[in-house]
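Just passing along the structure, written as structure tokens.
The complex is shown incomplete by one protein chain, all other protein chains being positioned as in the whole.
Naming follows writing order (A, B, C, D and E), and every chain is counted from residue 1.
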Amino acid sequence: MARTIIPFGPQHPVLPEPLHLKLVCEDEIVKEAIPALGYVHRGLEKLAEIRDFNQMIQVVERVCGICSMLHSQCYCQGIEEMMGVEIPERAKYLRTVWSELHRMHSHLLWLGLFADAFGFESLFMQFWRIRERIMDLNEATAGSRVIVSVNVVGGVRQDLTPEQCSWILTEVAQAGKEIKAIQSTMLSDYTVCKRTKGVAALTKEQAYELGAAGPTLRASGVAQDMRQLKYAAFDKIDFEPVVEYDGDCYARGVVRFREALQSIDIIRAAISGMPQGDISVPVKGNPEGEIITRVEQPRGECMYYMKGNGTKFLERVRIRTPTFANVPPLIAFMPGLELADVPVAVLSIDPCISCTER
Amino acid sequence: MLKKFIDNSRAKSPWIMHFDCGSCNGCDIEVLACLTPMYDVERFGVVNVGNPKHADVLLVTGTVNPRNAKVLRNIYDQMPDPKGVIAIGACGLSGGIFRECYNVLGGIDKVIPVDIYVPGCPAKPEAIIDGVVAALAKFEGLKG
Amino acid sequence: METLILMILGIVVAPVLGGLVSGIDRRVTARLQSRFGPPILQPFYDVAKLFGKVKVINNFWQVFCAWVYLIAAALSVGLLFAQSDLLLIFFVQAIGAVFLVMGGLASPSPFSQIGAQRELIQVLTYEPLIILVFASIFMVTGSFRIDEILNYDQPLLAKLPLMFIVLGYALTIKLRKSPFDFSTSHHAHQEIVKGVLTDYSGPYLGIIEIAHWYETIFILGICALFWHTSLVGVVVLLATTYFAEILIDNTMARMTWRWMLKYVWSVGLAMSFVNLIWLHAG
Amino acid sequence: MIENMKEITLDAVVGEASKMKSDGQRLVALSCTQLDADNFDIIYTFDKELVLTNFRVTVPKGSDCPSISGIYFAALLVENEIQDQFGIMFNGLVLDFGRTLYLDEEITTIPMCNNTKAMTVKK
Amino acid sequence: MLKMTPTVLKNLFSKSSTRMYPFEVREPFPLYRGELFNDIDKCIFCKKCEIKCPSQCITVSKDKEAGTGTWICDPFACVYCSICVDVCPTKSLSMAPNHRKPSATRDMIEQVGKLKVPKKKKAAPKKD
Partner (left out) sequence: MLPMMLALVILLPLMAALGCYFLRVSTIRTMIVLGTGVCIAATSLALFGQGSFTYSPGTILGISWDSLVTLADFALLFVILYYAFKLKNQLIKVFAVLQIIPLAVFELFFVDHAAEVPAFYADSLSLIMVAIISIIGSLICFFAIPYMKTHEEHLHLVKSRQPRFFFYLVLFLGAMNGLVLSNNILWLYFFFEVTTFCSFMLIAHDDTEIAVKNATRALWMNSLGGVAFVFGMIWAYSVTGSLSIQAILEAGPMDGAMLVPLGLLCLAGFTKAAQIPFQSWLLGAMVAPTPVSALLHSSTMVKAGVYIVLRLAPAYAGTFLSEGIALCGAFTFLACAAIAVSQSNGKKILAYSTISNLGLIICCAGINTTWAITAAIILIIFHAASKALLFLCVGTIEHGIGSRDIEDMRGLYLKMPRTAIITIVGILTMVLPPFGVLLGKWMAIESASGDLFVIVMLSLGSAISLVFWARWAGMLLTGPLREKVPAESQNILTRFTLTVLAAATVVVSLFSPVIYTGLIEPMVGKTYEITGGVFSSPIGVFAVYPIFIILAAAFIYAWIDTKKSGNIQNGASYMCGANVKEPGVQSFIGPMNVPVEIKASNYYLEAFFGEEKLTMWVNFVGLALIVLMLGGAL
């Protein structure tokens, strides 16, 4: 049979980040896909040896620009647990608000890119237009559109004024309305369904065994969400993990779509339940010991392993990001796809290569 | 007259290509945001092309490491003249916070000549638009 | 003589019109996406800029193919204006299509190769439909000659409404609009980069862009035949059709060619049968 | 704090991993640390219904580690990563990048192996 | 099919949401962490910013003999985290709510100021 060998990446318009796939196709059906990474690898874990544990916050925020808030949250939670610091309630709520804003903007971004992957440009534009509302919120409340940099060990750096709170509520409500306006396009348009349903499907068992994380896992019917660990304010805020059962690209899209809407509810609950008080506590000393912390990033479960030795430099920071966990499923479901579905499938795990390679 | 029209058109139709050279995505999504309704750089005739052979302006974000340096060089070489390069974000400018990592060579200008540096971490879409406009000025100077 | 003048007129006017249509298209598309959009004259700036770029090729046959594509497209429009034979015009246009594919295949880049293969599949899909449309026009008017067709006394649209929709499929494919824009797309983000045009650059890309304008005018010209009886009718029909194309482009995902081949052939052939049987019966 | 930590030996890794697999545990991560000049620590982290289970394995410098990628396909990426960063080689990797997952030949030292400062780029 | 039609038609008939930057510039958000400025007259060259900066883009040096201090910042390496602003004991550092403009050349911000009397300098670290 006549084969075509395609270098898919590192520079490729549908791949927002450099990732290389060697695709071997027959009549555009992928027969073999071997990935190559390393285009984004910086080696930032090693920076822990020359940046003190406070400076490392800024470093881990830049592991990934799209979920930067959750990286620093996970890192700070770990350090706080290691040092036995209990942060103020208000700080927990504030972290929740920003983390959910982050999840929303990340999901909207993904939904747009996903639409772009199957060639639906105007849907992409629509999602990104809605996303700008969240970006404005970030910029106005935290000082930067993308890397909000609000977390410090012991709490948060910024507070929300009541006006800001109500502004956030109206903006996210508006965003929610606009998202719902394109719900029918995203979830039931013939062409969208045709391009996503049944593509790159993973069964529940496969997804679990391959170690998938986050929406990829939940789309296959496993109700696992790290927010169930009740970190930050999630011990007070009720939520149900969003689960879909088909495990295909469509289901992954639905999970993220619904999660974006769910985040609005969580933000609303967090703002309404937010107690008054300090936003941070002073921290003394240096971290010592070993710790594993996990948070739910937009892309799924993120795990930090940290080892302190009583100096201000951590001995080891090990970051296992959700995309890292989702790459093996990606390798597994590639063969058999149509070439046209490759971008859809690759994007369906919401790849964040800078997370993966750090 | 035709020549003049061509020269004038050069500044009116910068086709950009974005290459992520190991950035944290922060600058990338801001570059993409420039194309979206809120900022819409197509107002300046900017078209986002996916292929260096069609591009006039290369937007590069992120740090350079040995592996992607080869790719960056290759892409730059494949762009037909006249061309411009815009480095975006602290990482692209100097390596940023990652300058001292073992797999980071530094900024974009270690590999290819850079025309415009857009600082920021990440650079705001407004800053990127400013950068593109500044790059257009370079093309305007390129008469003949 | 008159034929010759018309032909030259067509060849001169068509790219200007095509460029304008393309500019308006981009503006309207932007508005549909809630964007401001580029200036109307943007396509001309783009092409002018492309001609100002340094020439880079990786196989000189690309140059040859680009030129033949342009000239064939121009010639087909010229023949259209000269009111020649529909089928002949179409076959002349097919020269361009074949050379575009050959140009794509001339580059060893896999994206260009895949684009060329997909382009062929697009040709495979729209060609029978267009021939059927022409055959149906023949069945109504009794001629393939445009001058004879123009003498027909009522709008073809009334007799061949479904055939016009079939032509609409061909138009969508030819204009490279979603859902059929997979051999090369106007949108930046495609799995095969720029498909058949991947390895074209600078002036040669400009040549192909101009040829694409000719093709736009060619296919709009065919559409115009469906309401040739009144000028207003032509304008309304073309404006509506083109707007519908832009709308479809903006409300659909890009499909796969397998889907296109099955869907367009089955729907197109079914519509043609229904319309033609209705024509015979009526 | 690290939950359910268990110390095992190098040759027990595969056996323990298959036990975890049959128990329905999901592989979360392998975390490698340099203990001292001659020893590395690898922590295998598994998860089942949000509860973590961990193994700690000490790998002497220069010795190979058995790969669990045959049992957990998901381990292939992280094992390749450890090969790159720590120079510990894994036997039986299903897809062995052979120290080219992240690094090109320009990086001559094993980056995370010695506790010296990260390489600084010449300005 | 065509489920998107109402949305796109609505877009067509309403004003485009494009912000016409750079022709119309929005009022900046006051909290935005933009360009870094150092009011060199207030600076006491305590090196706190240099030490705390996660990106290590600030170099402070003192020339005791000349009685001057130099505050150098590499704006191309600055990650705009505002840690330096937070830790600055004299509030001489500040961030404008506007982004730093692109430039065609690589230039350092180098500011030279007079050293203050030692007493004040000692006071600063104590504040921590």
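Criterion: contacts are C-beta pairs under 8 Å (C-beta built on N, C-alpha and C of every residue); 3 or more make two chains touch, one makes a residue touch a chain.
Everything numeric here is computed off the predicted structure, so don't read it as measured data.
Looking at the complex as a whole, the chain kept out of the display touches A, B, C, D. Remark: the omitted chain is touched by one listed residue; of B:Ala11, B:Val71 or B:Val104 this is B:Val71. Shown as candidates are C:Pro39, C:Pro128 or C:Gly233; the residue that touches the absent chain is C:Pro128.
Of the options C:Ala14, C:Val47 or C:Ile71, the residue whose C-beta touches the omitted chain is C:Ile71.
Only one residue in the set C:Ala106, C:Leu156 or C:Ile208 touches the chain that does not appear here, and it is C:Ala106. Interface residues of subunit A with the unshown chain, by the touch rule above, are 1-12, 20, 22, 26-28, 34-36. Counting over the whole complex, subunit B has residues 19, 51-53, 70-72, 74-75, 77-78, 80 touching the chain that is not drawn.
In the full complex, subunit C touches the hidden chain at residues 54-61, 63-64, 67-68, 71-72, 75, 79, 84-85, 87-88, 91-92, 94-95, 97-98, 101-114, 116-117, 120-121, 123-125, 127-129, 131-132, 134-135, 138-139, 142-145, 148, 193, 198-199, 201, 258, 261, 269, 272-273, 276-277, 280.
Criterion: only the chains that are shown with their structure count from here on.
When the partners of subunit A are compared with those of subunit B, the chains appearing in both lists are C, D, E. Contact counts per chain pair peak at A-B. Once the centre of each chain is set as its mean CA position, subunit B and subunit D turn out to be 38 Å apart.
Remark: subunit A and subunit E have CA centroids separated by 28 Å (rounded to whole angstrom).
Taken residue by residue, subunit E touches two or more other chains at 1-4, 8, 16-18, 20, 54-55, 79-81, whereas all remaining positions touch fewer.
Residue positions of subunit A with contacts to 2 or more other chains are 12-14, 38, 41, 43, 46-47, 50, 58-59, 62, 120, 122-123, 125-126, 129, 144, 147, 185, 189, 191. Across the whole structure, chains are in contact as follows: A-B, A-C, A-D, A-E, B-C, B-D, B-E, C-E.
The touching residues of subunit B, counted against subunit E in their complex, run 37-40, 43, 86, 90, 93-97, 99-100, 107, 109, 115-121, 123-127, 129-131, 133-134, 138. On subunit C, the positions that touch subunit B within their shared complex are 26, 30, 33-39, 42, 44-46, 48-49, 51-56, 188-190, 193-194, 197-202, 205. Considering their complex, residues 102-107, 109, 111, 118-121, 123 of subunit D touch subunit B.
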